[in-house]
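Of the protein chains in this complex, one is absent; all others appear in place.
This part shows chain A:
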Amino acid sequence: MTSTSTLSSMRRLVEQLKLEASVERIKVSQAAAELQQYCLQNAGKDALLVGVPTGSNPFREPRSCSIGQDVVLVLGLDLGLD
């Protein structure tokens, strides 16, 4: 690598750093408060956090059996499907 391309790389780095330095920032206390607020506002909809009423999480239902639910019930089988 020649010295001139090193020079242009360095110039780009300095420009990039100037750009990053000019970013407008807020205090961590304010940023943290807003992150927290978002969590708390949306907690009710977060199924992995609070769970959902039984029966409405499709993954907590057993795999659909090709025989059909009705037959299983009639035979009184407890297949223990997770």
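The rule we apply is simple: a contact is a pair of C-beta atoms (placed from the backbone, for glycine too) under 8 Å apart; a residue touches a chain by one contact, two chains touch by 3 or more; residues count from 1.
Here is the rule we use: contacts and distances are computed from a predicted model.
Q: The complex lacks one chain in this depiction; which UniProt name from "Guanine nucleotide binding protein (G protein), beta 5a", "GPI-anchor transamidase", "Auxin-induced protein" or "DNA-directed RNA polymerase III subunit RPC7 isoform X2" does that chain carry?
A: The correct option from "Guanine nucleotide binding protein (G protein), beta 5a", "GPI-anchor transamidase", "Auxin-induced protein" or "DNA-directed RNA polymerase III subunit RPC7 isoform X2" is "Guanine nucleotide binding protein (G protein), beta 5a", the UniProt name of the unshown chain.
Q: I need the residue numbers on chain A that touch the omitted chain, in ascending order.
A: Chain A touches the missing chain through residues 1, 3-7, 9-14, 16-21, 23, 25-36, 38-43, 45-49, 52, 57-60, 63-64, 82.
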